[in-house]
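Here the complex is missing one protein chain, while the rest keep their positions.
We just call them A, B, C, D and E in the order they show up, numbering each chain from 1.
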Amino acid sequence: MSEDPRYARGRARLREIHGDHGEAVVRALEDVAPDLSRYIFEFAFGDVYSREGLGLRDRQIATIAALTAQGNAQPQLKAHIRGGLNAGLSRGEVLEIILQMAVYAGFPAAMNAASAAREAFGEADAEDP
Amino acid sequence: MSEDPRYARGRARLREIHGDHGEAVVRALEDVAPDLSRYIFEFAFGDVYSREGLGLRDRQIATIAALTAQGNAQPQLKAHIRGGLNAGLSRGEVLEIILQMAVYAGFPAAMNAASAAREAFGEADAEDP
Amino acid sequence: MSEDPRYARGRARLREIHGDHGEAVVRALEDVAPDLSRYIFEFAFGDVYSREGLGLRDRQIATIAALTAQGNAQPQLKAHIRGGLNAGLSRGEVLEIILQMAVYAGFPAAMNAASAAREAFGEADAEDP
Amino acid sequence: MSEDPRYARGRARLREIHGDHGEAVVRALEDVAPDLSRYIFEFAFGDVYSREGLGLRDRQIATIAALTAQGNAQPQLKAHIRGGLNAGLSRGEVLEIILQMAVYAGFPAAMNAASAAREAFGEADAEDP
Amino acid sequence: MSEDPRYARGRARLREIHGDHGEAVVRALEDVAPDLSRYIFEFAFGDVYSREGLGLRDRQIATIAALTAQGNAQPQLKAHIRGGLNAGLSRGEVLEIILQMAVYAGFPAAMNAASAAREAFGEADAEDP
Partner (left out) sequence: MSEDPRYARGRARLREIHGDHGEAVVRALEDVAPDLSRYIFEFAFGDVYSREGLGLRDRQIATIAALTAQGNAQPQLKAHIRGGLNAGLSRGEVLEIILQMAVYAGFPAAMNAASAAREAFGEADAEDP
């Protein structure tokens, strides 16, 4: 079932973006919802994030903005902030994206995303001091 | 009251992004909510969109993504799609951003944003055939 | 089924807030969803809006703010703007509530609510020139 | 690219649920966003809706409930109401789902969904009088 | 005030769905918001959940789907997952509902709901090993 080449492509793409830790997060779903985990590899990363037509740094801008605006997925926001840093965004650029969301989703959303960024930056420092 | 230099800076910035039409949309609020219109110039465009630290094309990616994910501001989404084209995004890149939002906000949000893109592209063609 | 005294109390309360037109809107649901219509009278207006402990003008502030922030219920927002005027809010106060929501829900939500206010004010003028 | 067997399976599944009209809606995206259309067939219908483990009638209950609660995808809600009727839900059951959403997402969401149901029922009557 | 027969009916219905623990959760609101607690018994469970016209298992499908899609009510989602199991849904069916929401509300919403399901299943195991 998991032999679809999109699965391997998606795992490789997710590792490229989020590193070993990111892969571990998705695989942690396997005990309770293995096919949700599989679709994240196959569809989200094997299909969508593997597409040409938009660079990886641009894709991370889009995702950080959306998760900030939605405001109810802090773990995923933190993971994508770190993915954005991996894809070439500076910490300052991440914070510009978040700040801009105050205009579209209000200040509480931006404040909570800034807290997520502080945590994500701290984790990055802890892993690579 | 409107002599804050942020106002003139914001109007210029908004025109740069959205053209005459965009300025007209915001000024159309002046009859009913003049200070809302003024804050859009002063804060949204005079402060936030005038910041350095993130390029205009990147800022449009963030806004198109957020408005697609939120799904309840079609007129603003259309305006920012056209602003994104002005800032250097290709139509294909706009559609990649929208498609990626299927992963974060679901397919109906992406479908409705694709309809907004079709309309925005059609308006752009009509104005500049 | 509709003999619960909350039903009559709710209908009276809704008429007090929204007038004949408001009652007609809720009764227009009766063809397709009669019990939804009934619960709006019994629970929303017969229970909640009939409570003491918060004045009617205050209740309308809360509802206008919430519907502006949620951004996906324009017909109800328009109805409650008119209800707010009936309860003693000035047009300027309605617009202050809406403008303040730019801080909590972003500018597109406030812009779309300002459009709803323009329509609601126009309808009020047309009915009572 | 579209030779993935999930594509054909998804098209067949979508037709089973939504009929010719439903397929036409998704294919109407092909001019502006062909890969979004393709992923709807492959992933949404070829993967998710083709899964065993939950009956089609149950799946339509879930989707009608979610779209009612989200409140910003009226065209998709109407389509899934008709899909729910095709899958064995009665009109009364559709309205029970919508009414129940007043508890979880508030009355405006339920009212707007009841309007969508009225339109969907009317379209069904017009096509099959 | 609480002698409305809807109150007793709602308490009985809530116990039937959520057990003693569920009743305790709602009664825990009584210290701070006793009438909110009362309306949950009277309206949510005494009126809506006591209606005929849609089976209890179907009602739980709708609620699990909606709370997953909304994504900001994890305690209520966990409670309704357990209520769904009580009403005859299998754990696999609960997870199918959640997985399907990836299509309508995006993957983060589904991932967070899968975590809620893991917790709810664990609590069920702990209580009834």
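The definition used in the following text is that contacts are C-beta pairs under 8 Å (C-beta built on N, C-alpha and C of every residue); 3 or more make two chains touch, one makes a residue touch a chain.
From a predicted model like this one, the values you see are computed outputs, not experimental measurements.
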Which displayed chains the hidden chain touches across the whole complex: A, B, C, D, E
Listed residues A:62, A:79 or A:117, member touching the removed chain: A:117
Contact with the hidden chain (one of C:61, C:79 or C:117): C:61
Given A:33, A:66 or A:102, the one touching the chain that is not displayed: A:102
Contact set of subunit C toward the excluded chain (per top definition): 43-44, 48-49, 51, 53-54, 58-59, 61-70, 92-93, 96-97, 99-105
Missing-partner contacts on subunit B, residue numbers: 35, 39, 43, 47-48, 51
Sites on subunit A contacted by the missing partner chain, in the whole complex: 71-72, 95, 98-99, 102, 107-112, 114-115, 117-118, 121
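We adopt the following convention: only the chains that are shown with their structure count from here on.
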Third chains touching both subunit C and subunit A: B, D, E
Angular offset of subunit B relative to subunit C [C-alpha, multiple of 5 degrees]: 120
Chain whose average C-alpha position is farthest from subunit E's own: B
Rounded Å distance between subunit C and subunit D, as computed from the means of their C-alpha atoms: 30
Where subunit B touches two or more other chains, by residue: 44, 67, 69-70, 72, 99, 101-105, 107-109
